[in-house]
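Right after this comes subunit A.
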Amino acid sequence: MIEVRDLHRHFGGFRAVDGASLRIETGSITGLVGPNGAGKTTLFNVIAGALPPTSGQVIMDGEDITGLPPHELFHKGLLRTFQIAHEFSSMTCRENLMMVPGGQSGESIWNAWIGRSRIAREEAELLKKADDVLDFLTISHLKDERAGNLSGGQKKLLELGRTMMVDAKIVFLDEVGAGVNRTLLNTIGDAILRLNRERGYTFCMIEHDMEFIGRLCDPVIVMAEGHVLAEGTIDEIKANEQVIEAYLGTGLKNKEAVS
Partner candidate 1 sequence: QDVPVGIIMGFTGPIESLTPQMAASAELAMTEVNESGNFLEGRTLVPVRADSTCIDSAAATAAAERLVTSDGVVAIVGADCSGVTGAVLSNVAVPNGIPMISPSATSPALSNAEDNGLFFRTAPSDARQGQVLADILEERGITEVAVTYTNNDYGKGLADSFISAFEEQGGTVTLSSAHEDGKADYSSEVASLASAGGELLAVFGYSDQGGKGMIQSSLDTGAFDTFMMGDGMYSDALTADLGDDLNGSFGAAPWSEGEGADRFLEITEEAGINGDSTFTRESYDAAALIALAMMAGGEATSQAVADNVMNVANAPGEKIMPGELAKALQILADGGDVDYDGATAVELIGPGEASGTYRYYEIKDGEYSTVDFK
Partner candidate 2 sequence: MSGNPYQDDRGNRDRSIANPLGVGEVDGYRESGEVKPAPGKPFLSAEGMVGGYGGGDILHGCTITVERGEIAVIVGPNGAGKSTAMKAVFGMLDLREGSVTLDGRDITALTPQARVREGMGFVPQTSNIFTSMTVEENLEMGAFIRADDFRATMEQIYDLFPILRDKRRQAAGELSGGQRQQVAVGRALMTQPQLLMLDEPTAGVSPIVMDELFDRIIEVARTGISILMVEQNARQALEIADKGYVLVQGANAHTGTGRDLLADPEVRRAFLGG
């Protein structure tokens, strides 16, 4: 589905991504881990069009999508969420969802003046869809609340909900777990699994919580110093000496997580 070929992204002389090559298979939930500064977020940003690459290619379903701007990638079914939730804070949860679908005729300013009735029809459909999504996420009681007033975890759910307003092919998640309470994280994990199974979304997610990764992801890709260090199932990764040395360590947390 997504193939990254020998991708480079340099900042001045610094090689944040340095020859990364990897594949994300259709229907998978691929985990992306690696030490701080390994270049994971940078890789995401390049794939999602937020940063232009220095060299290399990104292929999606056989089509070269290297360097396309984010809004075009969106229309190709490539979506992302952010490490820090990026809600539209002055808008209600419902509006947050309703604004998502592309190609709304009401988004053209001409139609705003001359095509009011068509817009009204479309809006009614969108409204129903948004309410369904809010139901799915178990936050329908918040539909008229301003998104800015939600709690951190709820914002992350809303963020996930936006990807459900359109038929996303692949969703990139950047550290959904960071700073999220583990219990809530489990709920989010469930939602991700359901989307993957029921709707056939492909996911690629950066995460540092090995337990969470272990529950959801197969395969797991480990990055270090800008390139791919290892790839495999969670158990293979945990057993990999290089990965232990560069990333997992042998300390207390790892022991705890394994136990």
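General observations
As a convention for this text, contacts are C-beta pairs under 8 Å (C-beta built on N, C-alpha and C of every residue); 3 or more make two chains touch, one makes a residue touch a chain; residues count from 1.
These made the cut because all candidates are chains of the complex that A comes from, given by their letters.
Bear in mind that the values here come from a model prediction, so they are computed numbers and not experimental data.
Of the numbered candidates 1 or 2, 2 is the chain that subunit A touches in this complex. Considering their complex, residues 33-37, 83, 89-90, 148, 151-153, 175, 178-186, 208-210, 246-249, 251-254, 256-257 of subunit A touch candidate 2.
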